[in-house]
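For this view, one protein chain was removed and the others were kept in their places.
And then chain A:
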Amino acid sequence: MGDMANEIKLLTGNSHPSLAKSVADRLGIEIAKTMSLNYSNQETSVTVGESVRDEDVFILQSTAPNNINDGLMELLIMIHACRTASARRITAVIPNFPYARQDKKDKSRAPISAKLIANMLQTAGCNHVITMDLHASQIQGFFNVPVDNLYAEPSVLRWIRENYPDQDIVIVSPDAGGAKRATSIADRLDRGFALIHKERPRPNVVGRMVLVGDVKDKVAILVDDMADTCGTLAKAAQTVKENGAAEVVAIVTHGILSGDAVNIINNSCLSKVVVTNTVPLGDKQERCKKLNVIDVSPTIAEAIRRTHNGESVSFLFHHAPAV
């Protein structure tokens, strides 16, 4: 049945080839033949080398730090190309949604960029979005098309169970906003929970921190959805350590690790930083021995398979597919 139309076509840009490869392997398909390049005038060009007519197209594009806008334009052009090439349905698979933190008008005349990105994706011709651990799940409401927000939580739970089976652990949220995410993990592990309250004077700058809860002589696991410059994470780890934790581990879904993050982690009191592979890490694993990676490609691949076959995706909200 290989030639029948409406099969899964997995396309990918240049942002995260290794994730695309493992998703494709998991699905047992080949990545569709497309190529994206920059012209010398720095405009992006996408070449399509295979038919997508009447196919079920999935375009996987993560965004690499410092190439966000390039990656985004690449994705938009690919979506648009598939639309003009008569694809039946186009699903954008964006493991880490760009501009997710600019999701509200927090100052006068500040843009709601996440909403703009949602509009742009739809304008380009996308019919469905699959993403993971949105910074604010309300971003789903910015879209008029279905958005499947997958969770890394099942994979994270498995990692904790495998690596800290017996220790006395406590789940710590580094800020009030992430309390829900952290309590959910604490509940499912049936362990304690603590919270750090912080003041943030300016973006990418961290203020004073106060710990609420007991971490004494325990393994403290900091849980967050993303680690960018890691200033927060390092300070939180410091705070937890000062409150008597035996060991401090951080688990974040999106390891953006921009700027000086690697050095900050190396010099922090964190014993491990666990990230998923939603964001390309480049050479950061070599530069930072504390970095551990959880592979979420099985979850993404399974979501693609289920979406294609019209099966429910909600199973994946609580269970991680076997690796």
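Definition applied: a contact is a pair of C-beta atoms (placed from the backbone, for glycine too) under 8 Å apart; a residue touches a chain by one contact, two chains touch by 3 or more; residues count from 1.
One rule holds for everything that comes next: contacts and distances are computed from a predicted model.
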| item | value |
| --- | --- |
| Options "Chromosome transmission fidelity protein 8", "Ribose-phosphate pyrophosphokinase II", "Ribosomal RNA-processing protein 43" or "Ubiquinol-cytochrome C reductase hinge domain-containing protein": UniProt name of the undisplayed chain | "Ribose-phosphate pyrophosphokinase II" |
| Residue among A:45, A:86, A:138 or A:167 touching the omitted chain | A:45 |
| Of A:67, A:267 or A:314, the one touching the omitted chain in the full complex | A:67 |
| Residue of A:33, A:161, A:208 or A:289 in touch with the missing chain, whole complex considered | A:33 |
| Touching the absent chain when the full complex is considered, from A:123, A:167, A:267 or A:314 | A:123 |
| Chain not shown, touching residues in chain A | 14, 33, 35, 37-51, 65-70, 72-73, 76-78, 80-81, 84, 98-99, 101-102, 105, 107-113, 115-116, 119-120, 122-124, 203-204, 228-229, 256, 258-259 |
